[in-house]
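Here is the structure we will look at.
Missing here is one protein chain; the remaining ones are kept as they sit in the complex.
Letters A and B mark the chains as written, and numbering starts fresh at 1 in each.
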Amino acid sequence: MLAYALKRLLSTIPVLWIAITACFFILRLAPGGPFDGERPLPQAIKDNLAAHYNLDKPLIEQYLIYIGNVLKGDLGPSFINQDFNVAEQLLSGLPYTLTLGTSAFVFAVLAGILAGIAGALYKNSLPDYLLGLFILLGLVVPNFLVAPILQLVFGLQLDWLPVGGWGDGSIAFLVLPVVVLALPHIARISRLMRGALIEVLNSNYIRTARSKGLSRTRIVVRHALKPALMPVVSYLGPAAGFLLTGSVIVETIFGLPGIGRYFINAALNRDYGMVLGTVIFYMVLIVVLNLIVDILYAWLDPRVRTQ
Amino acid sequence: MSNALDSNTENELNGELSTGRSLTEAALARFRANKGAMAALFILIFLILAAFLGPYALPFNYEDPDWNAFKSPPSIETGHYFGTDQNGRDLLARTLYGTRVSLIVALVATLVSIFIGVSFGAVAGYFGGRLDQAMMRFVDVMYALPYILFVILLMVVFGRNVYLLFAAIGALEWLTMARIVRGQTLSIKHREFIEAAVAAGVKPITIVFRHIVPNLVGPVVIYAALTIPEIIATESFLSYLGFGVQEPLTSLGTLIADGADVLEVLPWLLWFPAAILVALLLSLLFIGDGLRDAFDAREH
Partner (left out) sequence: MTNPILTIEDLTVTFKTQEGLVNAVNGISCELYAGECLGIVGESGSGKSQTFLAAMSLLAKNATVSGAIHYKGTSLLNLNRQERNHLLGDRLSMIFQDPLTSLTPHMKVGEQMQEVLSVHQNMGEKEAQQLCEQWLYRVRIPDAKQRINQYPHELSGGMRQRVMIAMAMLCKPDILIADEPSTALDVTVQADILDLMTEFRTELGTAIVLITHDMGVVARMCQRIAVMQSGYFVEQGTADEIFYQPQNDYTKMLLAAVPRLNAASPTPKSGIDTSKQEALLDARHVVTEYKLPGKWLKPGKAFRAVNQVSLTVHKGETLGIVGESGSGKSTLARSLIRLIGIADGQITWLGKDLHSLDAQQLRIARSDMQIVFQDPLASLDPSRTIGYSITEPLGVHQPSLTAADKRQRVMDMMNSVGLDSSLYTRYPHELSGGQNQRVGIARAMIINPKLVICDEAVSALDVSIQAQIMELLKDLQRRTGVAIVFISHDLSVVSHLADRVLVMYRGAVVELADSIALFHNARHPYTQQLIAAVPIPDPKIESQRQRIKVNEATVSALNPASQLRFMPSKLDTDPNYMPKLIEVSAGHWVAEHDELKQ
């Protein structure tokens, strides 16, 4: 098990390296630069800036310097915001994004799995149909549409919850963003869970378990649940990625000072250093989350381990 | 003990049809029998016709203000059935236009993703070996990347160009298609009818086109149908954030973004585009599911 985890960890290194390299060159090969503002700067200042940011060196050298810095944990300076470097800005936004993301992730997984189990066990009954309707809406209504509607209803008309901002960081400020972020994933996870559980319950080994005279609860809990969770678990890796990108929009709509909003601002302002840093940061997060998911998967399915 | 039983039990079918029904035809028949999917198909056709023909039937276009009607709520008398926005532009015209943009983006991006995905997957699957391993490893790597961020990165770097948007989304949506096609190619390649064709002396290139490609149609159609709504959602997501289609052009995502800002005072600016977007996605989802059910039933 440990060897498997280690092996998977090592295999993420080339992934990250390729991704960082790709991002770096896309940005450098692009026409225009961060200093091509509305007012053209004098050439001398431009040169100074270029020298400061190593932009005057050959591309390969810039790349090597950048990779070297990344390895040291230094994501370089922000091209727009001179007061803080990229790593500092990201770290300041991290707690908000992490709180939001983790809460939404846990909420989506728990709610999705429970709803999926309920749907499978009470297949073709009223609760299952209601779940089906919910799944459908969750799949097609984009979160940038859900968000303003919920803001209007719960924030303005009912006045139960704050419309946005972080406030004092209390739960009330988190409820709407977390729900908006989690909804589509609850829909997807419950759909996967329901489908997988129904399939497992029709499998030969469940028939064997029934032939052994086991109770229904025992069959579901001991024999069916683990294999039915596998598609859900393999979705969790991508889901973590989707949640992070989803947080971009949720942070923007609800005005939360997380990484996502920095990213959007940086992208709109062409702050290359910041954009690159954010993408790398997100990728590390996603790769680590995928790694955790893979290990979880191996734990669920003994066949993966022995391969 | 020759053919006595055989002719009784096996030739029951002979009496009925004289021509057979291919799997695709059978699948389409199953699709036609699926009421939900057919209703969705009609809604989709209606939306497509409205988006492409509707603007010609309207007295207003999507960019010129009606000086008599600013912020006008939906009304039959003024002819602004969906109302107008802050600039007096007719929302119906803008919504139809936005739908058209969303549909075109989705279509082009889906075609790009089919093209890349099918060629990539078929090559990897058919040639196999080290090439396959290298190609699929690449797909794995791409999967691990936050692809929307990449699109945003591309939009930032190369400017907000609608054509680039098509290509960027399509170029990043092909991964799953490539995996599906590769898997299918691999499984077909090892099926015995391919060996039978080899044994019959059929040339490899002929085998690919006569025996492998036709059997890829089902999965590709199903997955393409499921890709379209995803691309529409992605496009509106990007437009919402301000990285997609730019003024005065518009798309459903842009309209929703604008509408959301004034939801309290001019609610119709959100509701109409939102309803169209949801109807579009819902009908595409139903069609995709219907196609999948229709084609997947082939094993029985």
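Definition applied: a contact is a pair of C-beta atoms (placed from the backbone, for glycine too) under 8 Å apart; a residue touches a chain by one contact, two chains touch by 3 or more.
All values derive from a computational prediction rather than experimental measurement.
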item	value
Sole contact to the chain not displayed, among A:121, A:214 or A:268	A:214
Residue numbers in chain B that touch the chain omitted from display	1-3, 5-7, 9-11, 13-14, 18-24, 26, 191-193, 195-202, 210-211, 214-215, 217, 298
Sites on chain A contacted by the missing partner chain, in the whole complex	202-205, 207-216, 218, 222-223, 226-227, 300-303, 306
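In this section, only the chains that are shown with their structure count from here on.
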item	value
Whole-Å gap separating chain A and chain B, where each centre is the average of the chain's CA atoms	24
Touch list for chain A against partner chain B, complex	12, 14-15, 18-19, 23, 26-27, 30-31, 136, 139-142, 144-145, 147-149, 151-152, 156, 238, 241, 244-245, 248-249, 252-253, 263-264, 267-268, 270, 275, 278-279, 282-283, 286-287, 290
Interface residues, chain B side, partner chain A - complex	140-141, 143-146, 148-150, 152-158, 229, 233, 236-237, 240-243, 253, 256-257, 260, 263-264, 270, 274, 277-278, 281-282, 285
